[in-house]
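Every protein chain but one is kept in place in this view of the complex.
Then we have chain A:
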Amino acid sequence: MLEIADIKTSYGKIAALKGVSLDIHDGGLTCLLGPNGAGKTTLIWTIAGILKAQAGSMKIDSEEILGLKPHQIVSKGIVTVPENRLVFPDMSVRDNLIAGAFSRRKEKGGIEGDLEDVLTRFPRLRERSEQMAGTLSGGEQQMLAVGRALMARPKILLMDEPSTGLAPIIVEEIFEIIGGLRDEGRTIFLVEQNAHMALKYADRFYLLEQGRVTFSGEPGAVDHDEVIQRAYLGARKAS
């Protein structure tokens, strides 16, 4: 379990996260919703160790890991699928996947087997395994980014807006992949603008507004329309 408590992150003098606390439980899909500029991506970059938090704590299985460098976070089993996919454009699909297992490079074996598993999970990547990643379509690049993260054998998979810039039919496909990963018992933390789709798959969700968690719960127990409206538009005035 990843416990995040009172994390504060700023860009210069502008506070983006004003004390965010949330838990990512083992197994299942935890979803973070919120409007543009709420600080969702800032939270992902902070967890990944790329942005430095000014205050707070982050514990995985009770071990404090806030302030570790990005590659150390990966070796703790927290692996990010970044927004806009960020594949290595001039590397083959296969090399992209092998790069994903970089933190495991000293292991004897295992990597080839995992590569085989990823290529079996995503047959489209197998067809294009020798192709440069930059020539793939958006949906295929998203699959590659997910596959690359799986190569690190994550304990917790962070996914930042996997639906950005994809056609609706591809978005459905990506969410089916995410649902499949959840059903395997993996721990996933999904940051999404597409609240409608996210609520369909989430086990738990948090709502982030203006750098604070303002709402949390289970999708079955809340009014979806209310959450979706706030996720897109921000808080309504109390009435």
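What we mean here is this: a contact is a pair of C-beta atoms (placed from the backbone, for glycine too) under 8 Å apart; a residue touches a chain by one contact, two chains touch by 3 or more; residues count from 1.
As a working rule, contacts and distances are computed from a predicted model.
Taking the options "Chemotaxis protein CheZ", "Allophanate hydrolase", "Amino acid/amide ABC transporter membrane protein 1, HAAT family" or "Cytochrome P450" in turn, only "Amino acid/amide ABC transporter membrane protein 1, HAAT family" matches the UniProt protein name of the chain that is not displayed. Only one of the listed residues, A:80, A:142 or A:193, touches the absent chain: A:80.
Although one chain is not drawn, the whole complex shows that of A:40, A:128, A:148 or A:230 it is A:148 that touches it.
Per the touch definition above, the residue from A:100, A:139 or A:211 contacting the chain not shown is A:100. Contact with the undisplayed chain is limited, among A:67, A:89 or A:123, to A:89.
Hidden from this view is one chain, which touches chain A at 48-50, 69-71, 74-75, 79-80, 82, 86-91, 95, 98-100, 102-103, 105, 148-149, 152.
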